[in-house]
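Of the protein chains in this complex, all but one are displayed in their positions.
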Amino acid sequence: MKGPLLKITNLSKRYDGNKIALKNITLEIQPKEFVVIIGPSGAGKSTLIRCLNQLVKPSEGEIIFDGEDISKAKGKKLRQLRGKIGMIFQHYNLISRTNVLKNVLNGKLGSVPFWVSTFGLYSQEDRLQAYNLLKTVGLQDSLYQQAKDLSGGQMQRVGICRALMQEPSLILADEPIASLDPKSSEVVMDYLKKVTEERDLTCIVNLHQVEVAKKYATRIIGVREGEIVFDGTSEELSEDIIKNIYHLPEKKQEVILPVPGFVAEGEAVYE
Amino acid sequence: MNSSGHNPSVPLQQMSVIKRRLTYMMVLVFITFPFIYLKVNPLEILTAYPSIVSFFGENFFPPDFSGFKNYVPLIIETLLFAVVGTYISAILAFILGLAMSENINPIALVRWLVRTFSSLVRNIPVLVWASLLVYIFGIGSMVGLLALILATLGFLTRSYAETIDDIADTKLEALKANGASPIQVIVNGLMPEFIPSWVNWTLFSFEINIRASAILGMVGAGGIGIMIQTNIRLFKYQEALALIITLVILILLTEFAVTKIRKAIL
């Protein structure tokens, strides 16, 4: 494939009440990149990743995915494009009262008509594919267990299988290991890295652990207060830059300090 | 504020003392007002109980079960009404709940209409609905059923809509991200997640319906209630007590059964 897989131009997002979550983000993602977005909570990482598949509608800007503008897509067209983007969530978002196999098959929802999904008429190839995916994560014996009975690490592995079931070209992962213990985190990240390499997938992951980001990323993007403040490789991510990403600017820190006499002025600045 | 050099916590505490006193006074007024307005001496209520108890003992006891055979059809009818009413209101409320949920239904006008309807149904007491329906359609089993459906429809719709919104906020995002169509999101995501609370709320509304079904008879809408009322009006207290005991057993049994079913299903 030639050219970037994803081209984001001047993307901005304001939530109601004018809280600015993203400011003028411009970004290109090439195929096969493993991009990790880091930044403090509330920096806009989650909003950014959700804008890419339109779970959050951007206020301004353009997102060209695979040659098509997803920010202008609606209805069927949007669903078709979303079908090409797999997503993994912090809280796994599995359907807890549905068994593991069906949860993975839910990845097919974008490409099968509704009677197929409603009456469970998935083809044997689809079922086999789901089974094989589950086998690679070691869950082939839990096919008929309800998702709610799994451990967090197992749930996330099912979540990845569901995303892969879509046969996507891009995978978005929003804090995939934030709710997991270190051991499960490693299993999940290793697997994510492995499958994206094997299948030549592009992957964008939100993380808040810098060390994990450095270990897996081919490219790291630092976000602070809705803006990109760093874009480079793990090696380029120095201690100073990390501090810059995770700390508030000098100006605001002054305001927070309770200096008598300046409080009134500080409040005015906040207004 | 600090100019007079006071410790700033002193005025704060005084405020809360005043506030507390005000609250106490308001509570006191709130408690005494109804009795003053009704010109009822609270002690009168206490002293009334012994005479009520002795009246019961003299007139209602022992219960007279001689006419029990005649009640059996009424008891069955009461049960059947509750079953059918619960089914219909559970299904209707699910549809209305979907229409009222912000995450499922994008049309604000429809949401508003359903919310208003649900609030209207829920906030007018069942017996008022029942007497209105009897007035409009005349006495009959359909009217009784309709009143029974209304008894739980309003609150079920609201509860379902809240549950649906809760589920949609978290779980359904994943299916939307898959590219699933709205119908697929409902069938493959919402329904499986919703079923436990559906069962729970529906069983709860069955308990309410059994009680409602028992009293709707008093305005002419069928069931065991009409017999209790008639017997009391005709001073056949012992027969009335037999009916009341039957009703209590019926209600306690359904409560027991509902708890069992709940445990078995969830």
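A and B label the chains in the order they appear, each numbered from 1.
By definition in this document, a contact is a pair of C-beta atoms (placed from the backbone, for glycine too) under 8 Å apart; a residue touches a chain by one contact, two chains touch by 3 or more.
Criterion: contacts and distances are computed from a predicted model.
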Chain not displayed: protein name in its UniProt record ("Protein-arginine kinase", "Nitrogen fixation NifU-like protein", "Deferrochelatase" or "Phosphonate ABC transporter permease"): "Phosphonate ABC transporter permease"
Listed residues B:V110, B:M142, B:I183 or B:A257, member touching the removed chain: B:M142
Residue, one of B:Y71, B:F94 or B:Y237, that touches the chain absent here: B:Y237
Residue numbers in subunit A that touch the chain omitted from display: 99, 101-102, 105, 120, 122, 124, 127-128, 130-132, 143-144
Residues in subunit B touching the chain absent from view: 30-31, 33-35, 37-38, 40, 42, 44-45, 48-49, 51-52, 55-56, 59-60, 76-77, 80-81, 83-84, 87, 119-120, 122-128, 131-132, 135-138, 140-143, 145, 211, 214-215, 218-219, 225, 228-229, 232, 237, 240, 244, 247-248, 251-252, 255, 265
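Here is the rule we go by: only the chains that are shown with their structure count from here on.
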Euclidean distance of C-alpha centroids - subunit A vs subunit B, Å: 44
Contacting residues of subunit A [partner subunit B, same complex]: 53, 55, 78-85, 87, 89, 91, 93-98, 102, 106-111, 114, 117-118, 159, 162, 166, 172
Residue numbers on subunit B that touch subunit A, as the complex places them: 170-181, 183-184, 187-189, 192-193, 195-196
